[in-house]
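Each remark here refers to the structure printed beneath this line.
We show some of the complex, not the whole, and keep each chain where it was.
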């Protein structure tokens, strides 16, 4: 389905606010799920028709609406109109090339996040864009495809106990952010283990395969940085409490997520440092291998080239070469050469070459 | 036409405010195009005489005037006088060495942008300077040559629907900025693909050609950075809303372009990172090749140098060399040498050299 991926360049020349789906189409149809909740009441339904969701916009109860499949532009525009979204917001939701950001539209906040997961085999990271619209009594959550990172959050909302039911859309937003940020920890732990394993392999033996893996890790880190760094800005904006949509009791929770984000950032930076150091190890490893090869060559050549010269001397055809007549000439020469060879080996040993 | 390019140094010693055209002359004559519009009226005409444009300066309707061919200094001075431009502004418009910037002259804003395009073959980027003068009811747009990046914008203005006709010069300015920024996306996408392709080629084989291409990409990135980075300042100045010429309803749109600019900046930084990493790959690749060459030499030399010594021994002319008399001497020596050669090959295999 990769070739279905639409690119940003398909948008040039269009007026602003024209939503064009950019990215891979991950779902055939759009699916919507609404959770209407208050401290003691809870209602949930699922549909693939936007019309059924629209009336909720005027319902004063807290609600959380999840939209899966953002390629269905007409549906999104209808929803956007119902909840009073700016056309630029709808345009940004369908464009999955966004970087994580927060925008304050007065009546509502628009938050873009990235959910990153990793295929078990290979090093390809899967990045999904999660867009949140946070209003006074609603949270709209837009997902690209079927993968829903908020399953356990929905579970917690269904059960009557816990803060979620007692609080409003700001705490629910915090819960979304917390879920996304928490999701990076196991991913980074796994990458950290893989990096350590690679490091051990590199010290033992520097083959091209390791170089390629090292390079892939570097690119993974570039991708993760782009997903994680802007989170800091998003959370510090929320935590500073500039929006009246966020109640002060939630700030303490947002500060906690902010803290986790700083930890994520530090971890990625540490990994980048480690990967940078591993390139050095690889290079010194290559240099060491060359040294080894050259030592072997030098030892062999240094021992045998002089000996070959000596035997060449006694292979000359001069009429008058008295040594050739001596009965002990041959063993004598052989002895001398043996002595020479042993002497050289000894001197190489002293230089720690062999 | 390259040798027609005038340089900055031709300006030294002149008093400030003396406009001197710096850059390549891309057009023979100056061409002007005026679009006068309000929500329900629209008028458009094109001319190459400045006199016909001058009366528009006092016309209270919104207008957008595009000037192509900025080498015609007298015409620009006449236009500048009509619209009350400071001599330094005219001087900057004809100097195509400017960096993107915004200057607030109270009655009008002066914005310099760079439109970058790429020839299909080769790596030479074409940079054109776009200067905008934004007044209360007019936008003057100065282009270097015939390439007009704002064709689709003009089309949108001609059609009665859309925000453009209903709003004033500030929204039109936003539309200009948006067009220029959007133009970088397909360019960067193309460069990104080329970089990835080069990377694969580099891992497979490190030839000088790849090094040259890598180097050209680096210079392209330097050029793009110089065009893109200052945009951030331009847009953040506009978005902060310090000028009364920009209405607050336009801020939300400017923030959107600002956002795209940040994305452009991040992309160029990512490419720079990747190109830096590719230099490392190239160097390790050279090192690997040297290792390979040395291994071949060492294997050959290590096998044959000792054997050559042995055959040299039996080429000596000593009178008394009993082995030479043995009937099985020759095959014995050959067998010993074969055994040695196989032994060495086996030991090299164990070291993973062959």
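Which chain is which? They are A and B, in the order written, and residues in each are numbered from 1.
Here is the rule we use: a residue touches a chain if its C-beta (ideal position, glycine included) is under 8 Å from a C-beta of that chain, and two chains touch if they have at least 3 such contacts.
Remember, it's a predicted structure, so these values are computed and weren't measured experimentally.
Chemist: Beyond the 2 chains sitting in the coordinates, how many copies does the whole assembly comprise in total?
Modeler: Spelled out: 2 chains shown, and the full complex contains 5 copies.
What we mean here is this: only the chains that are shown with their structure count from here on.
Chemist: For the Cα fit of chain A against chain B, please give the angle of the superposing rotation, nearest 5 degrees.
Modeler: Rotating chain A by 70 degrees superposes it on chain B.
Chemist: Could you work out how far the Cα centre of chain A sits from that of chain B, in whole Å?
Modeler: Those two chain centres are 27 Å apart.
Chemist: Please name which positions on chain A make contact with chain B in the complex.
Modeler: Touch residues, chain A against chain B: 7-9, 11-13, 15-17, 86, 88, 92, 97-99, 101, 103, 105, 208, 211-212, 215, 218-219, 222, 226, 279, 282-283, 286-287, 289-290, 293-294, 296-297, 300-301, 304-305, 307-308, 311-312, 314-317, 321, 323-330, 333-334.
Chemist: Quick check: in the complex, which residue numbers of chain B touch chain A?
Modeler: Touch residues, chain B against chain A: 152, 156, 162-164, 174-175, 178-179, 182-183, 185-186, 189, 203, 252-253, 255-256, 259, 262-263, 266, 270, 273-274, 277, 280-281, 283-284, 287-288, 290-291, 294-295, 297-298, 301-302, 305-306, 308-309, 312-313, 315-321, 353.
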